[in-house]
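Removed from the display is one protein chain of the complex; every other protein chain stays in position.
Lettered A and B in written order, each chain numbered from 1.
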Amino acid sequence: ADTTLRVSHQFPGGKGDVRDEMVQLMAREVKAADVGLELQVYPGQSLFKAKEQWGALVRGRLDMTSLPLDYASGRHPEFSATLMPGLVRSHERAQRLNDSEFMDMIKTIINDAGARVLADAWLAGGFASNKQCVTSPETVQGQTMRAAGPAFDEMLATAGASIASMPSSEIYTAMQTGVLDGANTSSGSFVSYRIYEQVTCLTAPGANALWFMYEPILISEQSWQKLDETQQKALMAAADKAEAYFAKEAAGLDQKMADVFAENGVEVVNMSPENYQAWLDIAKKSSYKTFAENVPNGQALIDAALSVE
Amino acid sequence: MSHSESQSLTYSKTSQNGVIGGYIRLMDTLSVATAVFAAVLLALGVLAVVEMVFVRYVLGESTVWQTEFTTFAITAAMLLGTPYVLKTGGHVAVTVLPDALHGLPKRIMRLAASLVGLSFCLALAYGSWYYVYEAYSMEWTTGTVWNPPLWPAVLPMAVGISLLSLQYVAEILRGEL
Partner (left out) sequence: MDPVTSGILVVVVLLVLMAIGTPIAFALGAVALGALMLDRGVGELIYFGETFFGNVASFGFVAIPMFILMGAAVASSPTGRDLYRSLDLWMGRLPGGLAISNIAACSIFAALSGSSPATSAAIGKLGIPEMRKRGYPDGVAAGCIAAGGTLGILIPPSVTMIVYGISTETSIGRLFIAGAMPGLMLAGLFMVWTLIACKMAGGYNNPNPVAAAAAQIKENVEGNMKALIRVLPFLVVVCGILFALYGGVATPSEAAGVGAFLCLALAIIVYRMWQAKPIANIMRDALRESVMIMLIIATAEVFAFALSSLFITQTVAGAIADLEVNRWVLMGVINLFLLVAGFFLPPVAVIVMAAPILLPIILAANFDPYWFAVILTINLEIGLITPPVGLNLFIIKGIAPDIALRDILMGSLPYALCMVLAIVLLCFFPEIVTWLPDLIMAS
């Protein structure tokens, strides 16, 4: 009989979101391989809620997911390192990071928890503001910002920004009215939430991207063990294709964001190397420090990431 | 909801003596006490939002803990309030069919409905305690900027649904005696 794996993610389905496309590509490839394996995709939180996916995955209640790993940092604080300011910088470096000791340490934690990585994916993101372009740290002073995770929140607060915590679905309304002056999220989300309607300036990732997030495709170890060898091989082959597809698309995603914002009359800027370094100095004093203090092994993780060329 | 206030009156006349009566009275007291606590939590949740609005909009400063605190306080209030609402007949049910019956068939139907409800409550209570145990023993946090431990947020659910189960037993006893 055929084996069906349930794949869940939080992104819009069938609308060209690159994370959905990765999963759909795998589903097509696995089906074409004809090894008695089928992927059933549940997009847009239609099965598990975004933050419940990790717990379900490691218990084998969910077979596969495309997950922002930081969502599981409540259970594995080490995962915060995968949404840490300035730890990645560019898509090229993200590729090198994938095969580094840093990712080995992260993947060991993933494996020990009961899951394994099928495909790596690092998404870049930027800043948008309707007050002032976010470049150097001084530019956020007095702005109310919404960041994507604790590490970014802390860095921005240290730089003098005011932080408002709210679900991402409320960013648009909050910007519309001045509750928020600026926001910080992934290129894909900036476009799909139509934030370009509310801002005057976008800081695109460019060569000095402060914001990167790890969103791998994961499989539950229990589900993996239930597959026979040919199925495992077919799934891995599909995952490799998905990973290659993503690597090709990732930079395009940033370009698409810059284009859409520019078309809508938004000024698009990049951070200079000096800006980037200034942010990194602040992050080291704030988020990195907190991470190193509160997470066992935290300093080692940061050192391992920074040591990648 | 007020449609059930008449029901609570009919309940109060069954003041049994002995162990069962004592159990029913104990549960009634516990449920009321939990409801008072739930009301306090609801009020605290509201106050936290007011504080957040003040800090964010008037003082223009950052807010860290309020959103999460409000979510957990009010969720806790809702789950801790369930036994009281059961006691006062506030959980909406369709009673057209049982009301049309008399005698034994009516009693059997009522008992069957109660047992379904009780099974659900027991299952949820079990699952809730397991979740509390996991969150506590594995030191899970909420993974946010505030990042408090998770178990105190889940504990009210376990307590509330456990009391709901015990109150359900009391309601079954009250109805059968």
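The rule we apply is simple: a contact is a pair of C-beta atoms (placed from the backbone, for glycine too) under 8 Å apart; a residue touches a chain by one contact, two chains touch by 3 or more.
A quick note: this is a predicted structure, and the numbers were derived from the prediction, not measured.
Going by the touch rule at the top, give the shown chains the omitted chain contacts.
Hidden chain, whole complex, touched shown chains: A, B.
Quick one: which of A:S46, A:Q141, A:Q277 or A:N294 touches the chain that's been left out?
Result: among the candidates, A:S46 touches the missing chain.
Just one of B:L26, B:L59, B:L97 or B:M138 touches the chain that is missing; which is it?
In the full complex, the listed residue that touches the missing chain is B:L97.
Give me the chain A residues in contact with the hidden chain, please.
Residues touching the hidden chain, for chain A, are 40, 42, 46-49, 51-52, 55-56, 59-61, 166-167, 169-170, 172-174, 176-179, 197.
Name, in rising order, the residues on chain B that touch the hidden chain in the full complex.
1-6, 35, 38-39, 42-43, 45-50, 52-53, 57, 67-68, 70-72, 74-75, 77-79, 81-82, 84-86, 88, 90-98, 109-110, 112-114, 116-117, 119-121, 123-124, 126-132, 134, 153-154, 157-158
Note that only the chains that are shown with their structure count from here on.
Need the CA-centroid distance for the pair chain A / chain B, whole Å please.
Computed value for the inter-centroid distance: 38 Å.
Okay, in this complex, where on chain A does chain B touch?
Residues of chain A touching chain B: 51, 70-75, 77, 144, 150, 153-154, 157, 161-166, 179.
Going by the contact rule at the top, pick out the chain B residues touching chain A in the complex.
It is residues 56-57, 60-64, 67-68, 138, 140-145, 147, 150 of chain B that touch chain A.
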